[in-house]
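Provided herewith is a single structure, encoded as structure tokens, for subsequent inquiry.
Other chains dropped; remaining ones untouched in position.
Each chain carries a letter (A, B and C) given by its place in the written order, and its residues are counted from 1.
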């Protein structure tokens, strides 16, 4: 029985192209605009590289300034790490297209509550966004914020607070998360709270290693659901959308 | 030895069609009327989409108003997320056929007891149901209510309290639950307390992903017991009841 | 060397037929008379249905009245759930052949000790048994009694107390138990304390689901030890004793 397609009044979801070869095709346009997405995987999976390429291509190819809030690596280290890919983070910063903030978390800041102070982060991040009129934000990695929280209820509430703040700011955000034992992430809640979840994997079979990307979840959008091989080479990341929609 | 089939005095279980292609066939009529059902699966499995389609089709095809109690997503986000499927939640709300209540749970509401206050929920939900004369209810997701409870005995008692309240209200309810490590749900008790349990899975084999639905349990009814492939496309969810009864 | 078969003075174990097609054949007569048996499996495995059929057939085919002590489901719900199978629980209750007691356990009853008060249960169950002269008893499910107990030694002592009380009452009992992670039951002790243990499984292979029954243990009796497929259809449960004894 054919159902007449009604034209809905509500706005459809709009998307922000990452500029990463293949990925925008699989997702039919990129990441959800103005919403936070999660990219997770093991150490070396390519989370940081994907995030930086999202910011760099945003700045250079789509004219959207971006903020990188890095908890693990310093600005200079990030610059060095991607320079061989032809990404000139230093210049982009000078041109006001990228803002890198390396947040240094001290033992003492965790010791009491087991988590980093979110309100402080909001002030700092708000300042960074406003200063360059950022449309894109990267937080690398989320474990630095909540690593010591063990109560699931509270963790969920705090995750939602962070995600809501980012939505309210209207920025398209990419948050990186470390792989957990049996869940996508270490604490196993982030993937439920997020609007869009990407999993990067590094599979070793018969001694040969393959990198694979999968869009685990994308609220409000059709997308390719298979595992797509991807490469990291001198040009950055390229995903092979072998079959882009199943 | 053939047993004479007695005609029982007690009422047989009545069912509420979901309107979701294929599903009503597998369950021989839909969800159990006036009882709470559980739908569980990993992030991105399709729990929220299934629930909303159950409400939307109830309102548009069966004239049954419905309440969506959303703990993760705001009304506007839900509207946006399903607009591409031709579901106009905004209009349905205006027409008094759907009532969306986004419950915002704060850290402080969890901090003391590890759970959200059920009595407050009952008042709020009761008001929503009465205001539109709802016959269908969705709670998305149950983890928001009991995420921090660790004592199995108490959790079971509270689950039963929630389920009994819903039964007393006479509404056909669909509750979503996140996948656990080794049980269907995170706390592994919901599936025992529920009358009807549906599992959505996302299986990836040889890099190809397939969505599968299984009716794990349906008290009081015959139903298909296999895993049925299902699709999410521009029309919403459609289950392929390859063999509808085994 | 042939051993002369002595005729023992002690009474051989007597058995109570369940009336469930195939099962009495596998067990060479049914459940151990006057002893408690355990039936375990995941949600939807068929534990409750098996138990009710044991009571219904006892009342209708063998003239043995039976008590159902239900912790999860109310009497009306149970009635509805089995009415399509031609089981008229309402009439059986009216005829004094079945007594259903729905025990409603409140949060407050668990909060202090983590377990339900056994002595209260004994009084209530004793009353139910005496009032109809019951020969069969069902407790559905055991987790409701001890769900919050964590000390193995105490749990074992309490399990034994419950089982002894039932033995002293002389009733043939069937207790349902939920599947645990790595043991047959959630706490992994019930199967050791019980005289007879039945496992119901729901195996899904290549998307096809099969129901299987296995007699894990039967103190004092020879029995089929394989996994036997079983069906739930309009007539209730039927086990296929493909090879009834190995």
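Definition applied: a residue touches a chain if its C-beta (ideal position, glycine included) is under 8 Å from a C-beta of that chain, and two chains touch if they have at least 3 such contacts.
Quick caveat, the model's predicted, so the values are computed rather than measured.
Every protein chain here shares one sequence; 3 sit in place, and the complete assembly counts 6 copies in total.
Assume only the chains that are shown with their structure count from here on.
If touching chains are joined by edges, the resulting network of the protein chains shown is an open path. The chain occupying the central position, as judged from C-alpha centroids, is B.
Matching the C-alpha atoms of chain B with those of chain C calls for a turn of 60 degrees, to the nearest 5. Averaged Cα coordinates give chain B a centre that lies 30 Å from the centre of chain C. Centroids of chain A and chain C (each the mean of its C-alpha atoms) stand 52 Å apart. Chain C has no residue in contact with two or more other chains. Chain B contributes residues 3, 5-13, 151-154, 156-158, 160-161, 182, 184, 191-195, 197, 212, 214, 216-222, 225-229, 246 to its touches with chain C in the complex.
Those residues of chain B that touch chain A in the complex are listed here as 42-44, 48, 72-73, 76-77, 79-84, 86-91, 104-107, 109-111, 114-116, 141, 143-144, 147-148, 178, 181, 202, 204, 207-209, 211, 232-235.
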